[in-house]
Every structure is written in C-alpha cells, then in structure tokens.
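What follows is part of the complex, with its chains left where they were.
A, B and C are the chain letters, set down in written order, and residue numbers restart from 1 in every chain.
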Amino acid sequence: MNPALATFGELLLRLHSGGDSRFLHTSGYIPYYAGAEANLCVLLARLGIPAQYVTRVPDNDLALAGIAQLRGHGVGVEKVLYGGRKLGLYFSETGNHIRPVQVIYDRAGSAFSELQPGMVDWESFLKDQTHFHWTGISPALSATVADVCAEAIDIARSRDLVISADLNYRSRLWQYGKHPNEVMPALLKHCHIAIADLDACNVYFGMTTDPSLPWTRRFEIAAQELQARFMPETHTLAMSFRVPENDRLHYTAALMSGGKAYFSRLKIALPQVKESIGTGDAFAGGLLYGTMTGLSPQETIDFATACGVLKQSVPGDWPLFSKSEIEAMVAQGINTRISR
Amino acid sequence: MNPALATFGELLLRLHSGGDSRFLHTSGYIPYYAGAEANLCVLLARLGIPAQYVTRVPDNDLALAGIAQLRGHGVGVEKVLYGGRKLGLYFSETGNHIRPVQVIYDRAGSAFSELQPGMVDWESFLKDQTHFHWTGISPALSATVADVCAEAIDIARSRDLVISADLNYRSRLWQYGKHPNEVMPALLKHCHIAIADLDACNVYFGMTTDPSLPWTRRFEIAAQELQARFMPETHTLAMSFRVPENDRLHYTAALMSGGKAYFSRLKIALPQVKESIGTGDAFAGGLLYGTMTGLSPQETIDFATACGVLKQSVPGDWPLFSKSEIEAMVAQGINTRISR
Amino acid sequence: MNPALATFGELLLRLHSGGDSRFLHTSGYIPYYAGAEANLCVLLARLGIPAQYVTRVPDNDLALAGIAQLRGHGVGVEKVLYGGRKLGLYFSETGNHIRPVQVIYDRAGSAFSELQPGMVDWESFLKDQTHFHWTGISPALSATVADVCAEAIDIARSRDLVISADLNYRSRLWQYGKHPNEVMPALLKHCHIAIADLDACNVYFGMTTDPSLPWTRRFEIAAQELQARFMPETHTLAMSFRVPENDRLHYTAALMSGGKAYFSRLKIALPQVKESIGTGDAFAGGLLYGTMTGLSPQETIDFATACGVLKQSVPGDWPLFSKSEIEAMVAQGINTRISR
C-alpha cells in the first residue's frame, strides 16, 4: 500500500502586521493561513505524498479562502467539517534580532475548539490511509478536542496506522483547567513517530536533562528516557536544536531510530531569520516524508533539517519550497548564488 | 453645567480587505478601530464636547492601539476596563454599486460581551456628565451586557442625565436566546433623545408603517407612535433616510421635536459611496451635538444630516471631518472645488 | 449521467498596474491568473459542476501558482500539460469612465500557443464528461492550436458530448496569417451551445444587422441567421448587450432556445465598473450552468446575466461570487444594503 497521510488539527488565519510594524502602529495585516498540521500537510502534498486533512471551520469566506489554499497545494479537504461560530485566529508581529516575534491568539470559541467526539467520521477518514499525524496543540485547545484526539488515536490503532505526533507544547493555550501532564501521556503512549523537544518533555512528563551536557548527549538521554518510560511504541524520534556556536545560533537536529542516534549533517548558522514560525512543522513534515518514503535514518534527519532551514526563508506559514530545493540544501548547505 | 457626554459600548477592531478585494483573494487587511458608540464619541470630542467612553477590552496591544486612537482624538478613556480574552473584531469587504458591503463578525466571547453588572463603577463614570448615550448593539451582545445597560440607565436616571439611544438593530447579533422585543422596550422606555429607523421600530415594537406613503409621512406616523406608545419620555427623535429620486438614492433626514416634524434641508445624491459604515453613528453624533449645544431643531437636523453625508466620504469608522466642513456642507451642500 | 464539463484554453498571467496608474508610471503590478476558459471553469467548479481543464504551461513557479489557484477553486487540473518556454501573459491598465482599459498581450511563443495536435490525450480527457467548451481565442493563437481545436471537436462529437463555444473575437490575435473566416466557420459548425456577439458574427461569417434596429430585434435576426446558415446544430444561443438608456449603459442579455427568444429580466445600469475583464466569461459560465442543470431558458438567461453583472464588481479575472449572490441578483437586482 502506498503511503498516505491523514492529519487532524485547527486551521488558523494568521494576521501578520506587515512592514516590520508593531501592533501599536501597523497600517495593515497580511493574511496567512496556518496551523501546525495544515502546514505539514502542505509540505507532504507538495512533495507528492497523498495528505488528507480534517478540521472544523465556520462556513464563511474567511475559512473557505484557507480551505481553497490547502486544496490548491494538493491537500485533501473533502472531509472538512463546516459549522461553528468563528475561525481560529492569531495576530503576529515580526520579530528581529532584538525583539522576539509577538503572537496574540484569538482562538477561544473557534469552530475547531468546539469539536466534539462523534463529529468526525474517523472510520471513513482513516480508510485507505497508512499514517495518522496529530500534534500537542489540539489537546491544548479544549477538553472535547482532547477527547477527539483520543478517539482518533483509538481508531487509528484499530486500523493499524502508523501514528505520528509532534509534542508541540504551547504555554499560552491549556486554558481549560487541565495540566498537560494530565492529558498528554495517555495520548502519546501509542505513538510510533515523535517530534519532541526538551521543553515539552519537561512539561508533559516531568523529564529534565542536565543543561551543562552537550546538546547531542542531552538528546540521547532524553530520547532514551522517552522511549523507555513514556512512549514505548515510538521507533522514530527526532528533535531540532538551535545550538549556539561562535556567537551565533545554528539550526540542526537529531534522530533516534532503532536505538541509535543520528545527527544531521546540516548545522546552519541563521543570523537573519525571515520567518521563524512554521519551522518545527516543516521539520516534522520532512521527518514524515523520509519515514514514509523509505529514506535511511541519516537521510531522513538531513532531509528534515533542510526542511526546517528552508522554512525560515519563506514568509507565512506554508512551507513553500520544492523537493529540489530541499535536496540542494542537503547536498550543498547554503548557496546563495543566482542561477540565471 | 457645560454639556458633557458619557457613552458605553464595545470597541471593535475592523479588519477591512483592502483594494476592493473580496475575502477570497485579498492580500491584506487594513485595521480600523470602530464601534457605534466610540465613533460617536470621536465626533463629539473632535467638535469640542467632553466625551467619556467606557468599554472593556483585553490588556494587549491590539486593544491598546485602539484606546490610543480614541485618546488621540480627545475621547476620555480613563475608565476603560481591562480584562477578558479577546477584542471584538469584524471583517469587512468593500461593497460597490453592484454588491453590498460584506461583514463577518467575530465578537462572540469578547471582553465586552462578557461584561457583568457591577463591573463598571457607574456612579463614578457618570459623575459630572450631563448626557448618557447607548445603542441597541450592546443589549444584542449578551444577556449580561443587556443587564449592564439597564444598570447604567437606572443610575443615569437617578442622576438626572439626559439619556440618548440609537436603536441600531443588528440582525446577526441577538444570538443569546432573547428576541429584541423582550429586551429593548424596557430599556428604551426612559430615553429622551432617540435615533430610530423603521426596521428597528418593527423588530423592537412590532410597529409598521404603510410603505406606499411618502417617507416624510411615514416618519411622522412612526415618530408619533413611538413617542405615544413606547418611548414616552423622548422629546427629540430623528431618523435618516435613503430616498430614491431620479433613479438615485438621496441621503436625508427628519427630526421630531416638541411634537413638530423638521425635515433636513440637505438631500444629497450619493451615487459613489466611499464608506457606508459609520454613517448612522455620525448622524447620531451630529444630532447630539445640536441638542447639547442648543441649536434649533432645524439647525440640528441639518447639522446631523451633514455629518451623515460627510462620513460617507471617509474610509474607516471614525468620523474624521471638521466643524468647518460640516458647516460648509450645511451651507452649500456638495462643492468639490479645490481650495488652493 | 451527471453533467461534467471539459474545457480547453490558455492559462494566462495578467499583470495589472495597481492603483489606477498607467503603465508609464506604475510602481507595481498585481498578478491575476486568467484565461477565458479557465475563468468559466472556476465559475462552474465553484457552483458545484465538475469542471476539467486542459492547457499547456511551462514547468515553473509562475505557472504552478496559477494551476494551484485553479485547483484551489475546485477545477480539475490533472491533465494539464507541462512544457514549453513561457507562460502567456497580458499586462493591463485600469480604465475609467474617460479612458478604456489598456491591454498589452505577451503571449506569442507561449507554451499553449505551441501546442500541437496529438499532444493532448483527448480520449482520456473527455472520458466521463458530458460537455466540452472552447472559445474563439484558441484558434486565434496559432495554426497548430486551431488544429488542436478541430481535433478536440472531432473527438467530442464522436463521444456525443454537448459542444459549447464562445465566439470571443480578439482583433489583436490572429497574427499567424489566416483570417478568422477561414478558420472559425468549420470549427463552429458542430456547436450546440453558443455565446455570440455581433462583432464576431461579422468577422467570422460576414453577417451584419441593421444598427438602426432595436437591440432585441438585432439579436433575433442574428440568432436566426447564425442557426440557419452557419451553426445548424446550435440549440442554445446567447448574447449579452450593453444598451444605452437614459444616457447610461445598461447590461442585459438575450437567449434563443428552440427558436424562441428570451430576454433577461435584468437590465442593470453600470455607471462605475470595477472590472470589465471577464464579464463575458462569467456570462458564458452562467449560461452553461443553467443549461447543464436544467434551468428553463428564462431562468438560464437571467442567471447568466446576473453572473455577468456580478463579475463587474470583482477585481481580477476569476468570477469570485457565490450561488446565493447570483440568486439574490436574479431575484432583487442590485441591493447594496449592508447585511450585519
């Protein structure tokens, strides 16, 4: 059976204050459609992997414009549910080397966050799929969405799908009265592929690693502990890192597969980041691509790292770059020579 | 005591799709701060009448940018409450002579709509004020805001303020399980100055007028019935009209004062409207201005009509025109000659 | 068998000089994807009719961005051919009530204009379709594209598809050494549904009608002559008109069906046209929609006229309006009241 991905998550409209302006004096907002899972679907669909996406949005043109973009990039949106009162939104303000990106969420009460168990026909949605992907953002939105996650995972398991999860901890969500460690461990227990990070490990599982150790060692320790104690079914586990070196942050990543650690051959200095949002989703998408198409672990982590790097050169949330650009990044690292 | 206005209502951020684009293909949203009552305050403050505004907004830069604009135009915002999860929003799409303006509200769950009785310190807010203004939009938002309206009206009455109300019926609001006719009559009973329209009269009070009558006659009948049956304390009651004449709509207005009808001397053809949103608020502001500064009924309705006309030439929701522009419109009607 | 449309034509990138600027001083071009047949597909797909589109574009991101937009609006683009050196372009400059829209074509040598017979697999493309639509623009591009039209029509006839054609005469094309009257009559002979206009009738067939007659009578005469002499298989033939009345142009249309003339109940004054480009394609799309879904001739011509009117309110070439907007236009004509 050819690989085919099913994903589930919230479609957001991002309103980005243009021209480096702050919210306080901006004269315009650029609309970008977004969502961790949608971003990943766009990458996989553009790379030729069938990708189905289920979400819930209100039946208005603000939402339909986003659905049309997904369809345009080749993502399957036939099962999207229409209903509810509002589309999830977030406002963003460009950061720079002095100030961080500012984000104001406006997603409480969104059509997706009011999703209830039973609304999605999971049997139909997961039919003919080989992989199911979800992220830690969904259970952070509401108790009912957390329940829908559990429902999806159950049916995915019953259909023997490979389950992939991006731990994706968002401190500003989780407003419905549960601590993540009450919710996430049960959901992550049945995950085969995981994109993790040290913060989420700490919040979800109480895990810590010694900050004085090198990042490579911290990765190995954390990956082993995650697999040993919390995510026993995980066979593929990756993390990306921003490693300070020579006074600049470098983007790189690591993968644990079959008990063995693989470190990306790419370690890219990123002094001027165009767009830091969506980097993790592109990395996760690259990881899934490698896994689903049979790349070796080393090839997979290199491919995923290149996706994460390239995303940082593209404004907006969609990972708009091509397979040949990813492969060139894997092969040569950064090369800014004009081709003409 | 010099006239001084207190108002109460929701501050909104409008996100307007620029360049005549539809939601489906816009590449940018222009932010305009808005709200029927805020619009009116801006007009009065710019005309030199002290205007205090109370609303509730979240404590983030999206809201603070709007508060700063109000303060910049001279509106008193010292009593604004900070709290809640989101700022009320609406998205708009430019209309034209073929298609109407499209509006998508995103104000459910806003900081203002979750306002509760007791939150506003009305005694302090209404101290030193002579007039209190509210509109039919507030009770349409939630049961608790309707209660806050009642609370405010009670205290305004106890302090002998002149109460002014704009009936402002919005069919897409009123989502909380009450029909307007269960809520509005009690609130409007103690109104001294009213800006009404035939639709609202129908929805709130079940009143109808014969559409085959001339608009002037319909106004007289409706005004008399409103005063006689539903709003017995109203001494000043105005309506604006878009009257078809020679195949074009003309903007004009009428005022009932002391039992006598006054018709605006301005009847302006408006074939190309820049911005229809906010027209009614500017009209209401002009009416209050005339009333508060002792203009005669005829002067008042002419001034108010000129405000309504001028608003249609200004993008965004704020009524950004000057007293001299209003007076020139009253004196000469439309005159597009360049002054240089 | 449910109705399903196959179309064929050139996808263009339009570069529109923004902000009412002329080419001589513009500081930016807005990209709109376009093409008479693509425009029609977008309308039908958005109205729920399966619409397949075949074209030929180079394999670069300028073209892929347009294909993604078509896919996003629901048009089937699986059979698009990739190859050739350049995408067809046109530059446009906004017109106004003083100056006409200016168009500069840059489509010579485009991937589509170099299409050769045999390149499109028509059997596969027309399989499972019920209707085939083409326009007079394609045979105007090159001798080989004219041959491809003939090829397509042959196979469509052999498969018993309903053939629809928009006569669409473009005087600036036809640069390859043939006069339209050497090419078009043979292609139009087997057309069942036609969108015509008096200019094209004159150029293609040498037909004239007396300009002193009323437009309704000119329509009847022309339609009868077209069917009697040149397009014998045509059962449905429509034309749109811009009729001067009271010093203003009014947009309306007529349909000949079963030998009987139907005149649109809509006759809309259009003093301020946002965007005149694409009006005819929207009209043609509305006509096909009515025909394919079994509307009566009167309903069909009203629906088509409403589509033509609404297109004039939307910037760009895609007909971005909804079925409910079309139906409201049919029912009420123009109504610019804000719904809120």
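What we mean here is this: a residue touches a chain if its C-beta (ideal position, glycine included) is under 8 Å from a C-beta of that chain, and two chains touch if they have at least 3 such contacts.
Since this is a predicted model, take the numbers as computed values, not measurements.
K.L.:
With 3 copies in place, how many does the full complex contain?
P.N.:
The complete complex, not just the displayed part, contains 6 copies.
One rule holds for everything that comes next: only the chains that are shown with their structure count from here on.
K.L.:
Show me the overlap between the contact partners of chain A and those of chain B.
P.N.:
Touches both chain A and chain B: C.
K.L.:
Do chain A and chain C, two copies of one chain sequence, contact each other through the same residue numbers, with over half in common, or through different ones?
P.N.:
Both copies, chain A as well as chain C, present the same residues to each other, with over half of the numbers appearing on both sides.
K.L.:
What angle of turn lays chain B on top of chain C when you fit their CA atoms, given in steps of 5 degrees?
P.N.:
120
K.L.:
How far is the middle of chain A from the middle of chain C, if each middle is the mean of its Cα atoms, in Å?
P.N.:
42
K.L.:
Got the chain A residues that touch at least 2 other chains?
P.N.:
68
K.L.:
What part of chain B is in contact with chain A in the complex they form?
P.N.:
Answer in residue numbers: 15, 18, 22-31, 60-62, 64-65, 68, 85-87, 89, 91, 93, 102, 104, 106, 108-109.
K.L.:
For chain A, which residues count as touching chain C in their complex?
P.N.:
Interface residues on the chain A side: 68-74.
K.L.:
Per the contact definition, I'd like the list of chain C residues that touch chain B in the complex.
P.N.:
So the residues of chain C in touch with chain B come to 18, 246, 268-272, 274, 309-310, 312-316, 318, 320-321, 325, 334-340.
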